[in-house]
Each structure stands twice: as C-alpha cells, then as structure tokens.
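With one protein chain held back, the other chains of the complex are shown just where they sit.
Our next item is subunit A:
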Amino acid sequence: MSTTETSTGTGADGAAEALSTAPREDGGSTGDAPNLPKLGVTGWLRWFWRQLTSMRVALLLLFLLSLAAIPGSLVPQEGSDPVKVSEFLKNHTSLGPIYTKLGLFHVYSSVWFSAVYILLFISLAGCIIPRSWQFVGQLRSQPPHAPRKLDRMPAYATWRTDAAPEEVLASARETLRARRYRTAPGGDSVAAEKGYLREAGNLIFHIALFGLLIAFAVGTLYKSDGNKLVVTGGGFTNNQTQYDDLRHGAFFEPDNMAPFGFTLNAFHATYEESGPQKGTPRSYAADVTYFGPDGKSHQRTIHVNDPLNVAGNKVYLTSHGYSMVVTVRDGQGNVAYSGPVPFLPLDGNVTSQGVVKVPDAVGKDGKRDQLGFAGLFTPTTVIDPVNGPHSVFPALERPALFITGYHGDLGMDSGLAQNVYTLDTTNKNLKQFTDDKGNPVRKLMVPGDTWTLPNGAGSITFNRIDQWANFEVVHQPGNSLALGSAVCMLLGLAGSLFIQRRRVWVRARRTDDGRTLVELAGLGRSESPKVAEELAVLVSAVHAKAPTAAEEPQESQPDSLSDGDHSDKEQS
C-alpha cells in the first residue's frame, strides 16, 4: 500500500460507521472494549439476549439447522412413507424404539428440530427489530459529516483548483444529486450516501423468512389431503365421508370443507410403443365435469402436472387403472350385482388384481348364498408357462380376466372393516367353486363372456372394461403467503447482494495560496471495486467544473500507473 498509515479497517472512523445495520460483534476488528455483562438477573438476561441475537449465534443456529435436517433424509419419515417406517421398525428391533424416542421418524416436527428453528427465529426477530429501527433512523437523518481525514478512506482523490470552494461544493452537490445520492451540506464539505436499498433488501429478506414460516405453519395446521378413486362415469363431492382416506392438520374443520364436486367422464393414457422403455407412460388425461360453490358446471381435462383448481382446493390426478364392468346373477336368476369394479395395478404393465363381492346373492334353494370372485386382469395378455398370465403392455391390446369364484359367507357381517380389494379366503364358510374332480375352477374371460357357475349358483358376465382414476384432493391455505414471501425473499436478497451501500464526501477548502483544495473520498461496505470506479466518475464530473489550477507546481508522482484494473485487484 502506498499510503503510509496502516489501515485499521474502514470502521475506524466515526463517520464511516453504520453503513449497515448489521449488529456489531464484540471482539471484532473494530476493537471496541468487550461488553462484559453486568451482574444481576437483568444484566444476565440482557447478556443472553445479546448473545442470542448476535451474528455468531445466528451462524451457529443456521449451521445446527442444516445438521438437524439431515437425519430426516436418511431415516424413513412417518409423514411421507409410513409403510417404510413400519418396515424399519420390524427389521431393527433394537434401534427402532430408540429412534422412536428420539423422534427420528418425524424429524421435522420433533422437539429438537423445532427447538433449533424456534431459537433461530427468535434470534432473527431480535435481529430484525432493532435493525429496522436503526434503518428508519438512518433514513430520517442526514448522511454523516465528512470525517476529518478523508485520505484515509478506501477511495480518495484530490486536486487544487481556482474555483471558489462554494462553487465546487455547489456543483459537487448537484452532481451527486443527479446521481441520486442523498446529500447533506456541512461547512466546508458535502456528505452523500446511496444504496439504501441494500439495507432495505436485507431487512425484507429476513422479514420474508418470517412470512414463509407463518405460511408453513398455517399450511400444516389447516391442511387436508385425501384420496378418492373414481371410475369413469362416477363422481365425487367434497365431503369427509366421500374420501377413501383423508389426512388433515390439527385445526381442520370438516364443516368448513368447500362445496364442490366432479364427474369423471373419460380417461386417456398413452404409452411408449417401442424401444427399451416400451410401456413407460407418456401421458395421462382425465376429462371431468366439475361444479364449484356456485353450482355451475364446467368441463376440464386434468393432467398429471396440471391439477384442477376449484374453491381453494386442488384436485390432482395421481394414478389410474382398469375397472371390470360385470353383471352377477344369483341362483334365482336375479341380478345381484351390476357395475364397475376397480382393479388395482400390481406392476408397470398394469397387471391388476381385484375382487367382486356380491353379498345379496340368493342360492338356488332360496337361501342366502353370498358370491365372491377374485380376479387377475391383464391388459395385454401373455400366458407364460412358468410365471402364469401376466401383462406385457399397459394398454388394452389383448385384455383378459382370470377369475376364480367363491360362495358361502363373505364374512362381511362380522363387524370388522373389510378391504374392498381382497377376499378373506381363510374364512371356512367361504367355499371355492371346483370342477368335478375337486380342482378349483379358474376361468379366462374376455369382454362379452359369461361364466355359468357350477351347481346352478348363478353366473357372472364380463360386460366391458372401464377405467378409473385416483384423485388427490388437497386443501392447503397459506400457499399465496408462502409464494409472496418467497418472492420478497428473492427480491430482498438480490437487493442485499447486488446493491452496494456507499458514501461519498466532497470537501473544498481555501488554502494559504488562495487556491481551493478539493478532496473526494468514497467508502463502501462490501467487497466490490465499484466504489473506486464510481468515485472516478464523480471526480471527472466535478473536475470538469473546477479544473486543476493551471500553473500548479508539479508534485512528485510516485505512482504513474494508470487504470482501473489495478483498483479491481486491490480494492475490496
């Protein structure tokens, strides 16, 4: 460095301070006396508060937050994958209970994770509030007066001119104003400051973090999220009882569910027809007619990435499959069941499984004889001698239904909830239909086929194949607050990182030889060469109005270097 004094950091001078509202750290390079806590409860509390809201603790808490988030990505989580959690508990009998106690299966709602972020947000509040006041104070007051020794500032320029000091100052102030600096006159100098948006951006960013937290909390507490399987032609109305399953937050109120509904008119799927990824789904589309709270109905097609938005709810298309439309007649020849039966896919080629339960069937003898069928459906059928029938393509190219039948008691009166997709074949009162030799009868059916059951027990007709689609209905308030906060965060961050807050001072003083000594100095807070570049522009503007006095005795010029790339290297 060519300047002789050793640099003690830009904060050394009184006027240079408060270029930011960042809390000052004890023991920092500014060399303040450390603030030792005074004894006494309030003293300690104040000390604790100051620690909590210091940057160093904020740093520590941030670091802890990222550490605390890790286990949740490695251990299965209750919220996203309960099946894996129970698997884990089964496989790790000793670790499992410990993990449970530590809350490792619900990390993001565990006590310790909450503790870290709550402390962080308290620290944040304790940081933002004083900083905001301080910033308001800075906005209302004038830029601080020029420090005594301008040549100690990170960027400095000086020359002598014949123009009067008042003229120089007036023109400097004008120049600075034209460049949207806030200026304040002060005796033989002008003080100017610019880039308040940096501080504003920083505060907005940190405040927006609160917005995000609130949005997140509201979303979690009021959320409802349920599934509904709808067969083509079938419908759904938004009512707790209509859902196949419904999860919700603590403050969810079933009475406040928005009134809307829809009917599934048709479902379309396309698949990769050839190549190594043959059978990979390429597009899904569900055509629906829906009505909102106003009762008017509309047409819409729901795609995978494109949910239906109605009455503050979103309806997502999550999966699909085939349903078998069957007609079952009982031993009396009456239609005991007729309609679509959804089958659940087992693999990517939609080999599907399902059951038909006919509780109201009456036998030949007029006594109750319930009927049940278990089926395996393959949309593009291949019968493999080893693996049996399976599907090789998800679309309906060679559909077939393999079905076995049971009669007797389906066990539906036992009071226990039954899965509609499985038959309880362990039930002794449920007998399988067998052939003459006593082997179970398995029937291959294609649409249009009718299977007449043995012993006049009735018949089942496979009318046609329909599709079903599963919809996830999500109601999560607070999304727009979250998005708004995120946008504010982004804008604030950009302001905070890309805008430089800086001060410029211009001093013009008459010297003994009757000339005017002009000094310009610039100070920025962050790491950027811009301050020097900007000062150079200002210097040239002021210099144009107050040129260097012509017959000035030449001063020795040790540094004959020109140019900006050096300031690029040296300036921080």
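Convention: a residue touches a chain if its C-beta (ideal position, glycine included) is under 8 Å from a C-beta of that chain, and two chains touch if they have at least 3 such contacts; residues count from 1.
By definition in this document, contacts and distances are computed from a predicted model.
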Next item on the list: Just go with whichever of "C-type cytochrome biogenesis protein CcsB", "Multicomponent Na+:H+ antiporter subunit B", "3-isopropylmalate dehydratase large subunit" or "Electron transfer flavoprotein alpha subunit" UniProt uses as the name of the absent chain.
Entry: "C-type cytochrome biogenesis protein CcsB"
Check: Of A:Gln142, A:Gln240, A:Thr270 or A:Thr511, which one is in contact with the hidden chain?
Finding: A:Thr270
Next item on the list: Return the single residue from A:Leu104, A:Met153 or A:Leu229 that touches the missing chain.
Entry: A:Met153
Notebook entry, point to check: On subunit A, what residues meet the omitted chain?
Noted result: 1-3, 7, 9-10, 22, 25, 27-30, 55-56, 58-59, 62-63, 65-66, 69-70, 72-74, 77, 79-80, 107-108, 151-159, 216, 225, 270, 272, 275-277, 280-285, 303-307, 314, 316, 472, 474, 476, 479, 482-483, 486-487, 489-490, 493-494, 497-498, 518, 520, 522, 527, 532-533, 535-536, 539-540, 543-544, 547-548, 550-552, 554-555, 558-559, 561-567, 569-572
